[in-house]
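What you see is the complex with one protein chain gone and the rest in place.
Going by the order they are written in, the chains are A and B; count residues from 1 in each one.
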Amino acid sequence: KSGEMAKLTQLIDNEVFRAYATYATIVLLKMMLMSLITAYFRITRKAFVNPEDTASFGKGESAKKFLRTDPDVERVRRGHLNDLENIVPFLGIGLLYALSGPELSTALLHFRIFTGARIAHTFAYLIPLPQPGRGLSWAVAYSVTISMAYKVLKTALYL
Amino acid sequence: KSGEMAKLTQLIDNEVFRAYATYATIVLLKMMLMSLITAYFRITRKAFVNPEDTASFGKGESAKKFLRTDPDVERVRRGHLNDLENIVPFLGIGLLYALSGPELSTALLHFRIFTGARIAHTFAYLIPLPQPGRGLSWAVAYSVTISMAYKVLKTALYL
Partner (left out) sequence: KSGEMAKLTQLIDNEVFRAYATYATIVLLKMMLMSLITAYFRITRKAFVNPEDTASFGKGESAKKFLRTDPDVERVRRGHLNDLENIVPFLGIGLLYALSGPELSTALLHFRIFTGARIAHTFAYLIPLPQPGRGLSWAVAYSVTISMAYKVLKTALYL
């Protein structure tokens, strides 16, 4: 059994795989932060969507008025959904890319630019920055994922 | 070629990895169930969003009245989106955690609590239970994911 374990941990000993593990975890933690920011704005703006969430504000009409949408809450939620749409491809394609034997320096470049661009995207969305700030950061992360997908298909293509 | 296959299947022979495979599959099947529950409520509540989905109810105005939102449908959809937001990080961070060489008992504890909390979250959302039922189950699963992320970064950090 220790032999199997040794082979398993070899994966996490590989530097490219460790880099993937690090940046994938960072970008997922960043995405998870969006849930806390949504909760923060829902509570401070008093803007909820589920009746049971407003029960502590009293009964009937007095609580019902907090069942409403708020521009700040909706903005964070759009940023969260955009994260899902872009981080899910990075997770999948990035894992396959890390296993396709790229140069460590090339892999680090991909992971760092993607992570930096998605963090910039969040700031651009939440502040908000004037366009093309958000659009540009989105496009950079998108392009990095396409570049990794190209390497995966070049290395592994088996239709 | 059989040598490679042997190494590949060693991954699935490892007990921590098998536990991850089991709980990741369970939690994904649970998430997939949300699609069926949404379909069930759309059909029983006659609340659709695409015009082509109401064609069997007749033409023109008689079908158009079924293009509407329904509170039960929207509730399931919110639960489904919350699953995506929380199960995607578990899938990614949990895989890396399983490869980072945790104790089997510790890993099982993490996977079981996460899975239990997300199942509880679904019940809390759909019944619905009074707060803080849903909030608590959400926070427990969220904390488990953070704990796994900490272990991954401690083991693999390579910036």
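Assume contacts are C-beta pairs under 8 Å (C-beta built on N, C-alpha and C of every residue); 3 or more make two chains touch, one makes a residue touch a chain.
Computed from a predicted structure; not experimentally measured.
Within the full complex, the residue among B:Ala21, B:Leu126 or B:Ala139 touching the omitted chain is B:Ala21. Mapped onto chain B, contacts with the missing chain fall at residues 4-5, 7-9, 11-12, 15, 17-19, 21-22, 24-25, 28-29, 31-32, 34-35, 49-50, 52-53, 55-56, 80-81, 84, 87-88, 91, 95.
Contact between chain A and the absent chain runs through residues 7, 10-11, 13-14, 16-17, 75, 78, 81, 84-86, 88-89, 91-93, 95-96, 99-101, 128-131, 134, 142, 145-146, 149, 152-153, 155-159.
Convention: only the chains that are shown with their structure count from here on.
Centre-to-centre, using mean CA coordinates, chain A is 16 Å away from chain B.
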